[in-house]
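Let me begin by handing over the structure; questions about it come next.
Here the complex is missing one protein chain, while the rest keep their positions.
Then we have subunit A:
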Amino acid sequence: MRALAGLIALSLMMVAADGLAEPKAAPGYEVETVQKPGAIFAGLARDGDALLVTDLADGRLYRRTQDGRFTAFGPALPHGTDVMGDPTGPYRVERHGKGYLVAQGWTPADRNEDANDHAMLEVDERAVTKVVNNDFWNPYDFAVSNDMLFVVDAARNSVERLLLNGGGRTQLFAFARLSTRGQSLTALSPTEFGDTRKYEFDAVPTGLAMHGGRVYVSLFGGFPFLAGSGRIVSLPQAGQTSIARIEAGGLNAPVDVVFDATEEMLVLEHGTFDQSSGWASDSGRLLEVDLVSGKRQVLLDGLTRPVDVLPLDNGGFVISQLDGKLVFLRQTGPAQPHP
């Protein structure tokens, strides 16, 4: 994982200041934002009428009920800052039978490694009940299909496939490094990037979704986090492939991909990275992408450090942000997304 030439930045998910303005919704939608002070929100899931959200600030899982209250449940999982300086902890959660599945991130740098680190875990309302598998580096997202578990490993740049009991593990796909022409980086450094050679950066898979027998993965793109260098790719769910199919390109650090009830693909862009000020506030977006035509529409603009998106029953969405906010996008009429 050789770094780019010259100066490098390490962190993928450096926590930043609050957004400056309210996100702007497309016509036909309205936005509501709620905040839990001090939280670093990550994963979102449904649990009946309640919303589940993971908090990297305290390693807890929270249930947000319809009255707006957050109630912690499950174990306090390892959390803190990883060796790259990013917040780590329970990245994702899903209801699974009577319990929950959790994707637990890299070992916090100030703690000794334990079995719950960089792992897929089963938890109940009080404790970890089973380590499904902890042979990951940084499991960032997952999906369940039949008896199979698909896990995206952001540090290993791979998608792993295993049985829900933890066995039968195989690497479905390992992503090669992405590349860009030097000219696009010249503004950063004329000595390192001012020619026509190609420079490589890590693919950094982040979000994962299952749709139509394929696994869809968002490739965030590593440092220098060039605008437009992210993409959505897909892989066959069964068997092996040597080629990932590009579904959408030119994206700004896509951090999650989902499909809604109408089978439309939604892509959550983390935002744009400025070399002097970092991840720009209010630069994250939720896009709807037509897989056939490639046409994309902005449903929500002005997000700050978003990490997960979850479709809701009413045709709306909820988005989690690292600044402890949940952004609800609700339909108020016929959707008229702006381009």
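Simple rule for what comes next: contacts are C-beta pairs under 8 Å (C-beta built on N, C-alpha and C of every residue); 3 or more make two chains touch, one makes a residue touch a chain; residues count from 1.
Methods note: contacts and distances are computed from a predicted model.
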| item | value |
| --- | --- |
| Omitted chain (choose from "SUMF1/EgtB/PvdO family nonheme iron enzyme", "ATP synthase subunit a", "Aspartate carbamoyltransferase regulatory subunit" or "ABC transporter permease") - UniProt protein name | "SUMF1/EgtB/PvdO family nonheme iron enzyme" |
| Residue among A:109, A:144 or A:246 that touches the chain left out of view | A:109 |
| Contact partner of the left-out chain, one of A:187, A:238 or A:261 | A:187 |
| Touching residues (missing chain, whole complex) on subunit A | 1-3, 5-11, 81-85, 109-110, 137, 155, 187-192, 275-276, 278 |
